[in-house]
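Input: a single structure, listed below in structure tokens.
Note that one protein chain of the assembly has been removed; the remaining protein chains are unaltered in position.
And then subunit A:
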Amino acid sequence: MKLLTLNFLTCAVKACKSSSASFPLHPKECELVSDTIAPNPKLIYNILPRVDWNALVVTASELGFPSLPPAAPTQEELEKDENMMSELHTLLLETSVSEGMLVCGNCGHEYRVKEGIANFLLPNHLV
């Protein structure tokens, strides 16, 4: 489960979807892995305006990454700064949670991540 994916997902419980406390989900006892994915600057430039940057800052800090700038870099800044571009590519697309839990800040439900796959199926009492 990539960090970019985490930026678009929330708790699957209906009552939580409208609550701001449910997003982002909080990683718990997570193991991270790094994959190698071909760089695609066009994807990164265009996806950044769609990323919830505040949520990404929270996720990155909860996973122990060095703190991110308070606002998303612009395409212009990224074109000038190859390092920043490659760090963002690594953080968003190459870094993923391989094992652990994702916890909803609203209802406390824990979603399991196993072999990189997050499972959002709900137990009967939460459906």
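Note that in this section a contact is a pair of C-beta atoms (placed from the backbone, for glycine too) under 8 Å apart; a residue touches a chain by one contact, two chains touch by 3 or more; residues count from 1.
Here, contacts and distances are computed from a predicted model.
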*Using the UniProt record as the reference, specify the protein name of the hidden chain from among "P-loop containing nucleoside triphosphate hydrolase protein", "S-adenosyl-L-methionine-dependent methyltransferase", "V-type proton ATPase subunit D" or "Ras-related protein Rab-28".*
"S-adenosyl-L-methionine-dependent methyltransferase"
*Pick out the residues on subunit A that sit against the missing chain.*
1-2, 4-5, 8-14, 17-18, 23, 35, 37-38, 40, 42-50, 52, 93, 111, 115-122, 127
